[in-house]
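Heads up, one of the protein chains got dropped from this complex, but the rest are sitting where they should.
Right, chain A next:
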């Protein structure tokens, strides 16, 4: 016989051990959630801290004397002269007004890199439109050069000044003090297409491209997806082929998106001869990609309509099709819409298949139709993220913020729709 006292001791001892284990296990769970949430927070803070400067533009405001002699131009209405003239010269001259010692060739070159490389085009366009301005003095707001802009936005951070010479840094500091270089809201970002120059690049082109592409995706994927779900839930006979379709849909939902790009390339471009990089093509590819998601969620929505509704409708003599069209579909519609919005949000963020069908081209113009070359938001972010200039990195993060804003709005709308319209039976 063992002593009952020592046995109780034993149990108490092991209990303590077991409770310790219990606490440890709990801690692991909390740690895992902390890791996941921490990554989320890091991701967002990283993007916001990199990208808020993308919404700021740095401008250089100069009093430019449009001196014909300096530009080798005596008649601004003559296109030949316009083509040959030197529009950079008056800008350099205006800057020299602040730094009279900068006269050497090297200094002039550095001065010309204070304003963006589109600054001279700005002067040209001004003179082209109003030839009478030749010889007058105008106050013009130029975008600052990429390197200057990055330096000004991150004043005091040595990591961002490496691409600027010491002299340029001194000039920039001086001009900032005098209020010539200033920061403002980056309206260019929301009104331009892509550009080779960060200060001139905007997201509007990609935004319009995304909207056009999503339009095509929605018009194709929603009706087809809903119809397919209705067929599979309500009409399909239980046979091998129906099973095959079901297995197919489940597998298609998990096929890597890049494969749909291969499909688009081989079938839509290769066989049907569709043009590359147009929203119609991108929309088609994304529609095929989102179709399984929409079908699956629509089926769930149809399933949740209680059989009593169907039976009641059939009981008063409705045909199968009438039951579906008049009763089941309207009741299932909120669920279907919610699923479709979530599917569309996925498609909006998708990049890989669009790279393969040529939507990765450098496109300056804002697309004006379903058949004009376009790019989309995520692809534009991808292009900018891969560019060497530091200015493009902040544009890429700013673009990400715009993209995320759209996605959050769409998802919030889907949740709101579900809360508002969903009925519990």
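Simple rule for what comes next: contacts are C-beta pairs under 8 Å (C-beta built on N, C-alpha and C of every residue); 3 or more make two chains touch, one makes a residue touch a chain; residues count from 1.
Methods note: contacts and distances are computed from a predicted model.
Select, from "cytochrome-c oxidase", "Potassium-transporting ATPase potassium-binding subunit", "Tetratricopeptide repeat protein" or "Phosphate transport system permease protein", the UniProt-recorded name of the complex's unshown chain.
Missing chain, per its UniProt entry: "Phosphate transport system permease protein".
In the full complex, which of A:245, A:309 or A:333 touches the chain missing from this view?
Of the candidates A:245, A:309 or A:333, A:245 is in touch with the missing chain.
Using the document's definition of touch, tell me which of A:102, A:126, A:224 or A:333 contacts the absent chain.
Going through A:102, A:126, A:224 or A:333 one by one, A:224 is the residue touching the chain not shown.
Based on the whole complex, identify which of A:87, A:160, A:189 or A:382 touches the chain you can't see.
Residue touching the absent chain, from the options given: A:382.
Which candidate, A:232, A:309 or A:366, sits in contact with the chain we can't see?
Answer from the full complex: A:232 touches the omitted chain.
Among A:39, A:121, A:136 or A:165, which one touches the chain that has been omitted from the display?
If we include the chain that is not displayed, A:39 is the one touching it.
Pick out the residues on chain A that sit against the missing chain.
Touch with the absent chain occurs at residues 18-19, 21-22, 25-26, 28-33, 35-37, 39-40, 43, 46-47, 50, 223-225, 227-228, 230-232, 235-236, 244-245, 247-252, 254-263, 265-267, 270, 272-273, 288, 291-292, 295, 319-321, 345, 348-352, 355-356, 358, 360, 370-371, 378-379, 381-382, 385-386, 393, 396-397, 400, 403-404, 407, 411.
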